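Step one of this worksheet: look at the structure below.
One chain of protein is taken out of this complex; the other chains stay put.
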Amino acid sequence: MTATPMTTTDAGAAASAQAGTRRSGNPFAMLRRALVYVLLSIAAFVSVFPFFWMIVGTTNTSADIIRGKASFGSAFFDNAATFFTQVDALRVFWNSAVIAIVGTVLTLAISSLAGYSFEMFRSKVRERIFALLLLLLSIPFAALMVPLFVMFAQAKLVNTYVAVILPTVASIFIIFYFRQATKAFPSELRDAAKIDGLKEWQIFLYVYLPVMRSTYAAATIIIFMANWNNYLWPLIVLQTAENKTITLIVSALTSAYTPDYGMILFGTVLATLPTLIIFFLLQRRFVEGMLGAVK
Amino acid sequence: MPQARLDRREHITGWAFIAPALILLGLFMIYPIVWSLWMSFQVGKGMNLSFGGLANIERLTKDAVFQRALGNTFIFFIVQVPIMIGLALLFAVALNDSTLRFRGLFRTAIFLPCVTSLIAYSTLFKSMFATNGVVKNALMTLHLTDGPIPWLTDPFWAKILIIIAITWRWTGYNMIFYLAALQNIDRSIYEAARIDGVPAWARFRYLTIPMLKPVILFTTVISTIGTLQLFDEVQNITQGGPSDATLTLSLYIYNLTFKFMPSFGYSATVSWVIVVLVGILSFIQFLIARDRRSA
């Protein structure tokens, strides 16, 4: 993918300043602007409404939710109490957190190293390998599950966090993402560091990593989300209740003989909270990070 | 980006940095895939397997359910991907205007859906689109429909629902890529075009689109793979029904392995169909990309 030319800042700023003064007063421009606001408002409403619905749901009884009640109720504490008596929340949160955090750190380390290397040290063989990896990206996980399970069973690792985390750590998508982002990494920085006598691993750790922190922030969100929401593989490989993640537990609640909607929605809010928090913490860096990936 | 020839040490570093990822991918991806390639020549039930040559391929050609799943996957691909990419582009262009108010708010809101946990998202969509759900109430209040739309119980509408669900969840994600790319584009080109009296639609068509082409290609590839792997939504919202209207290839593989009388050889064959399909699609995309370069 090609890099875009550098901006001629002064000309651009002057032009948009000019445009800014001219814009006010033009009825067509104003109409268009109004349309843009309407469009974006609708999009934002549609995007956010289900969240509102979910939060309203946590305050209503199961019966009210089924009737489609869309206003706040008073059952919030009952729902919370039911949830906490039925689910060992601390335990499942701990499991989810360990899996998601350790998984994210390891994925960042291993996959960014590989992405960096694929871009920085190009060779014919490595290019071929990269092309092959892109093809493998498309294989549905369901197809790999049985052989994977056999491997972990032979290694006596079934029902461990290791078994959940390890297969996700080398992520082709994240390698791909870091390779794209590395294209924007100024090679002069590397050359300068080499002249200063830094070894390759030092360049990666002390130069590349700090410069690319936005890219890492964006990747953190993507990987954390994927790990936190991972369903199929943890379902198969985690056997005992005390090792299960919040995603598995909440999902099972929905298929009880007598599903308690209020309690389930309380659980889904709880299960969504950590990814939301991570997103809001890293949000500014996230957009910058995505920017790097598409240059 | 042109790269100087690598020296010996860089070559070694190149391999060393990739090694951890390659070892893990070899273990947890390549090995299971090769295993499943071998399995695709096996026939039999459960653990009683024997070599069947091309019997599974032959079975595939007569399998109406497989053809339905393939057809559905293609419909989702052909209908949903363009809608999503179009909307994402539209929002990105609208949000790229630096004089727009509440940009951050709109951007965050539209991005929010892709941070939801899968379980929250599927529970919400099922309840909102239930026969007497909040969507029906809203549409009837707005007099857009005079009766409930059978979102989940009619083959046609169930497909639409899945398309709505995926679009809801992933439009913001794609939008961020475009937004990031747009911010890279030299503003002065736009202003020059504007001063020359080029209308907005033409600026979009002849300036924005060509400059975003690499990113559009990137997101198209990612969405193509996402569609071919489509599993979470259909498994959790419609279970592939009604009447297999939302059955996808991934869900069919899951059913063959875990729901039906286990015939693992056959489900491995279906997995390999996806690999071959992606191979073909990637090749087409490669040809398009090469055309662009030579033009």
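Labels for the chains are A and B, by order of writing; each one numbers its residues from 1.
Keep in mind that, in the parts below, a residue touches a chain if its C-beta (ideal position, glycine included) is under 8 Å from a C-beta of that chain, and two chains touch if they have at least 3 such contacts.
Just so we're on the same page, contacts and distances are computed from a predicted model.
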Completion exercise
UniProt lists the protein of the undisplayed chain, choosing from "Anti-sigma regulatory factor", "TolB-like translocation protein signal peptide", "ABC transporter substrate-binding protein" or "Deoxyribose-phosphate aldolase", as "ABC transporter substrate-binding protein"
Completion exercise
Given A:R67, A:K199 or A:R284, the correct residue touching the omitted chain is A:R67
Completion exercise
Contacting the left-out chain: of B:H11, B:R59, B:R103 or B:R194, that is B:R59
Fill in the blank from the handout: Touching the unshown chain, chain B contributes residues 43, 45-48, 59, 62-65, 126-127, 130-132, 150-155, 238-239, 241-244, 255, 257-264, 266
Completion exercise
Where chain A meets the chain that is not shown, the residues are 62-63, 66-67, 86, 98, 101-102, 105-106, 109, 145-146, 149-150, 153-154, 156-162, 165, 205-206, 209-210, 235-237, 239-244, 248-249, 251-252, 254-259, 261
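Here is the rule we go by: only the chains that are shown with their structure count from here on.
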Practice task
Flag every residue of chain B that touches chain A in the complex, lowest number first.
Solution key: 1, 3, 6, 9-11, 13-15, 17-18, 20-22, 24-25, 27-33, 35-36, 87, 90-91, 94-95, 97-100, 105-121, 123-125, 127-128, 132-134, 137, 168, 172, 176-177, 179-181, 183-188, 191-192, 194-195, 200, 211, 214-215, 217-218, 222, 225, 228-229, 231-232, 249-250, 253-254, 257, 264, 267-268, 271, 274-275, 277-279, 282
Problem - Of chain A, residues touching chain B in the complex - result: 1-8, 11-12, 15-16, 18-20, 23, 32, 36, 39-41, 43-44, 46-48, 50-51, 53-54, 57, 65, 68, 70, 110-111, 113-114, 116-118, 120-123, 126, 129, 133-148, 151, 166-167, 169-170, 172-173, 175, 180, 183, 187, 200, 204, 221, 225, 228-229, 231-232, 247, 250-251, 254, 261, 264-265, 268-269, 271-272, 275-276, 279, 283, 286-288, 290-295
